[in-house]
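Supplied in structure tokens, the structure appears directly below.
A protein chain is absent from this complex, but the other protein chains hold their places.
As written, the chain order gives the labels A, B and C, with residue 1 at the start of each chain.
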Amino acid sequence: MKYNFLDDYSEGVHPEILRYITDHNDGQQLGYGHDAYCALAAHRITEAFGVPGADVHFLPNGTITNVTGLAAMLKPFEGVISPSTGHINVHEAGALEATGHKIIWVDSPDGKLTPDLIDEALSRYHDEHTVVPRAVYLTQPTELGTAYTKAELTEVVADAKRKGLLVYVDGARLPMALAVPALDLTPKEFGALGLDMFYVGGTKNGGLYGEALVITNPDLKPNFRHHMKQRGALMAKGRFMGLQFARLFDSDNLWLSLGDNANRQATRLHAGLQELGVKFDVEPVTNQLFPIMPDPLVKRLSEDFGFFEWQPLDDGHTMIRLVCSWATTSSHVDDFVAAVRSALALT
Amino acid sequence: MKYNFLDDYSEGVHPEILRYITDHNDGQQLGYGHDAYCALAAHRITEAFGVPGADVHFLPNGTITNVTGLAAMLKPFEGVISPSTGHINVHEAGALEATGHKIIWVDSPDGKLTPDLIDEALSRYHDEHTVVPRAVYLTQPTELGTAYTKAELTEVVADAKRKGLLVYVDGARLPMALAVPALDLTPKEFGALGLDMFYVGGTKNGGLYGEALVITNPDLKPNFRHHMKQRGALMAKGRFMGLQFARLFDSDNLWLSLGDNANRQATRLHAGLQELGVKFDVEPVTNQLFPIMPDPLVKRLSEDFGFFEWQPLDDGHTMIRLVCSWATTSSHVDDFVAAVRSALALT
Amino acid sequence: MKYNFLDDYSEGVHPEILRYITDHNDGQQLGYGHDAYCALAAHRITEAFGVPGADVHFLPNGTITNVTGLAAMLKPFEGVISPSTGHINVHEAGALEATGHKIIWVDSPDGKLTPDLIDEALSRYHDEHTVVPRAVYLTQPTELGTAYTKAELTEVVADAKRKGLLVYVDGARLPMALAVPALDLTPKEFGALGLDMFYVGGTKNGGLYGEALVITNPDLKPNFRHHMKQRGALMAKGRFMGLQFARLFDSDNLWLSLGDNANRQATRLHAGLQELGVKFDVEPVTNQLFPIMPDPLVKRLSEDFGFFEWQPLDDGHTMIRLVCSWATTSSHVDDFVAAVRSALALT
Partner (left out) sequence: MKYNFLDDYSEGVHPEILRYITDHNDGQQLGYGHDAYCALAAHRITEAFGVPGADVHFLPNGTITNVTGLAAMLKPFEGVISPSTGHINVHEAGALEATGHKIIWVDSPDGKLTPDLIDEALSRYHDEHTVVPRAVYLTQPTELGTAYTKAELTEVVADAKRKGLLVYVDGARLPMALAVPALDLTPKEFGALGLDMFYVGGTKNGGLYGEALVITNPDLKPNFRHHMKQRGALMAKGRFMGLQFARLFDSDNLWLSLGDNANRQATRLHAGLQELGVKFDVEPVTNQLFPIMPDPLVKRLSEDFGFFEWQPLDDGHTMIRLVCSWATTSSHVDDFVAAVRSALALT
């Protein structure tokens, strides 16, 4: 196989991060996140987002971060509003429900929530016989590769807060969203939105493992480490997550430049495919593309490249998912476009 | 207020049932359902449905019956497919999710599941990152007052079983469905469908409290009383539920005649309203009607009658819910129709 | 069998309660506890305990009351301290754990908690790696038939509150405890203890089913009906529990006189057995006796009487449990004592 566009976690760890770990591996550090590197990483993260009083915790993966964070927000009878395509709703094997909470999902063609969709969710739940919607789950960028503009995100966050809802943002790929110039959203503007909790992902942005959860709502801070411990999210050697994020958020803003590379290569890939007449259902914004291709072409490409067959369509076409990452190079992209070109020339 | 069409549990207990309890109140009986009356009622129920080997348990209400029955069917990562309007999905305050399981709901305009809707649900969940759909939740009649015909129910049950799914039927109002001649479905035919579990309601059909859960799938029988105890569904004085169901399923088939009365009065009410030009969104089949009325008429009627304002519509109309019960009489119905007639005459 | 001393729920319902239900069966009442009888019963209960601002809810049985009440007090990582013999710890099939909470049990020979035992429990749990003890579960009288005196209960409640713990009292047999003159504890004194939540049982004191949960802590009142609905504890025809408790707490204090009968017959039984030389491990205070008898005597008695073989002892003796109830008469007791006497005479 020439190259795999399956996802953004098939690559190893970015060399700079590995070097930083190697350089700071010696010596003892307190366990369970009480080490100097977690403190340093937390400081750099609160600086980057302009949220000086926030608590920052490091958890091993996205699912456990979502579950620990959201469940800590909710009383037993409360639920969380999510787009139907939300990661918690479709790709976490019922992890949130396993903590006892309902996901109140609403259909959203582009994976985003809006004030109207929140209203639709609220309209279904109104008395003591129903779950109480208490929080809103957003993903930036979404699972469909789209992303909220600054205006859209500002509006939906303000709307949710007006309606008494807490706001949680799943930022597994937040670095990609914040690296898109067209979205016009800086990290500090993102931090100033008044989110109650959000996380910024390391796993999909060059790290070994681990996500950084930021809690800005003071009511949600106490005892959060108890929640983490109970959900199995408290890592004994937290120092290694601290080291990864300390490096990602160092003064060269590695976290944003890695996101930027993923986006740029996706943009190049998109342009190349569009030039060849390939159609896209959703206009790509970050590092995920969903081109629609004739089934024979999909079959041909799958001999040389890895990608996910996202959804079979009715008319002999399939929507596939192509993901670029911090490690994708121009030649990977060029190879794929060339392969499409020559396959189309054969037909 | 003249009369309340709010629901079918605003009335007391049917006099025959109360008499039966009074007549058999003396003396001691073993606790927790090990009494003679539970045995008698179980026997009569298995006879009525033609399921001689089935286990029958008595639980205090519908929500706890659904939760105990469904959770006992599922491994932690498994979910249950339900119409979006299913009682477990909207009117049980997240009770099933509180046991850790996802409800996989699909939109159904008439509240019924079909093979196509099951396919839609299955298509969303296919690998280790998703919940595994394991069971199907049907309501007969549905929460919208519609009901499966024999052909429809046979088809959807056979389809679900072919797809490896367990089938659970919520029969809170099952007596009403089985009392509708047009559905062409006898209790024995219902029992022969091959359902894995179903319950027949007492609360909404003249009882004090309690539902009878019938387990026909032998794999689901062992330790079911442990599940009941753990969910708080095992009643110390089970004898009183045994007595109610022994009387309901006595040779005069009181359970069916009470359902029949509820249906008949609803049919009369429907005819009377239709004659006055009132529109219905869903064609009523059992004892629940959902007429659409102008808001001023709704307001006028609410001064003298109780009913639930189900859904505000866009154009100055409201869909209301009118429920007839085992205790509704012809004069209750006539009063309501007369009130509509005179209100319409005023406008 | 002559008579069954197995428990206090083998009898039917007290005739006065059944009459009251029959007299108030006609007519419609709002569902789900919004009826006039629940309101009346709640009023009478708050009067009896001198807690005018308390919320009163009616739930179908003891296990679901314990689970709903305690789980509503606790955050996910919090646990409840209980004597090892506590009903929640040994006889509810893990119902509280099924809501996600740990029971922190301490060994107590007489079934009571003390400040020292609370300290022992607290000493085990002290950092973010452990459950946080948040509430104390007491039973009055205990599962061993013992009961807290006014002084004991006052001390342990004050101690728990000083330590920042919430206090919950399981009163499945509270009427028996409050009917014991020697305990010197009136209902109003009980109500003035500052408990956060307690329930008074109907099932074991002459009712059909149902327990009355009293919430005095204002922080625990909001949304409690959501908790009830989610746990399956909200009964559609709540009126029948309202009727039972309205009658029990009517001006003749039926609830206390039924408890008093159970106690008196147990005292007579105790005196009769003691006169015959039968030993008791725990000194009985209310309506449960735990005599120790030689195995052949136990075998002989079990031919004519029902009772629970509580615990086999090492030396050919067995501790049995004898329970008197509101329905036990002097002749039931005399028969049993006579049977013991004649069996002993044979040996």
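In the analysis below, a residue touches a chain if its C-beta (ideal position, glycine included) is under 8 Å from a C-beta of that chain, and two chains touch if they have at least 3 such contacts.
Values in this document were obtained by computation on a predicted structure and should not be read as measured data.
Undergrad: Which of these touches the unseen chain: B:226, B:279, B:299 or B:341?
TA: Spelled out, the listed residue whose C-beta touches the missing chain is B:226.
Undergrad: Check the options A:92, A:143 or A:159 and report the residue that touches the missing chain.
TA: Answering carefully, the residue with contact to the hidden chain is A:92.
Undergrad: Using the document's definition of touch, tell me which of C:79, C:141, C:171 or C:284 contacts the absent chain.
TA: In the complete complex, the chain left out is touched by residue C:79.
Undergrad: Using the document's definition of touch, tell me which of C:98, C:243 or C:322 contacts the absent chain.
TA: C:98
Undergrad: Using the touch rule from the top, list residues of subunit B that touch the missing partner.
TA: These residues touch the chain not displayed: 32, 71-72, 75-77, 99-100, 128-129, 132, 223, 225-227, 229-230, 234.
Undergrad: Which subunit C residues touch the hidden chain?
TA: Looking at subunit C, the ones touching the missing chain are residues 76-77, 79, 90-94, 97-103, 124-125, 128-131.
Undergrad: In the complete complex, the non-displayed chain touches which residues of subunit A?
TA: 3-4, 6-7, 9-13, 15, 18, 21-22, 24-31, 60-64, 67-68, 92-95, 98-99, 203-204, 208-209, 226, 229-237, 239-240, 306
Note that only the chains that are shown with their structure count from here on.
Undergrad: Look at all chain centres (mean of CA atoms) and spot the one farthest from the centre of subunit B.
TA: Relative to subunit B, the chain whose C-alpha centre sits farthest away is A.
Undergrad: Looking only at residue numbers at the subunit A/subunit B interface, is the share used by both copies over half or under half? Answer same or different.
TA: same
Undergrad: Per the centroid of Cα atoms for each chain, what is the distance between subunit A and subunit B, given in Å?
TA: Distance between chain centres: 42 Å.
Undergrad: Could you list the positions in subunit A whose residues touch two or more of the other chains?
TA: 76-77, 99-100, 128-129 - these are the residues of subunit A that touch more than one other chain.
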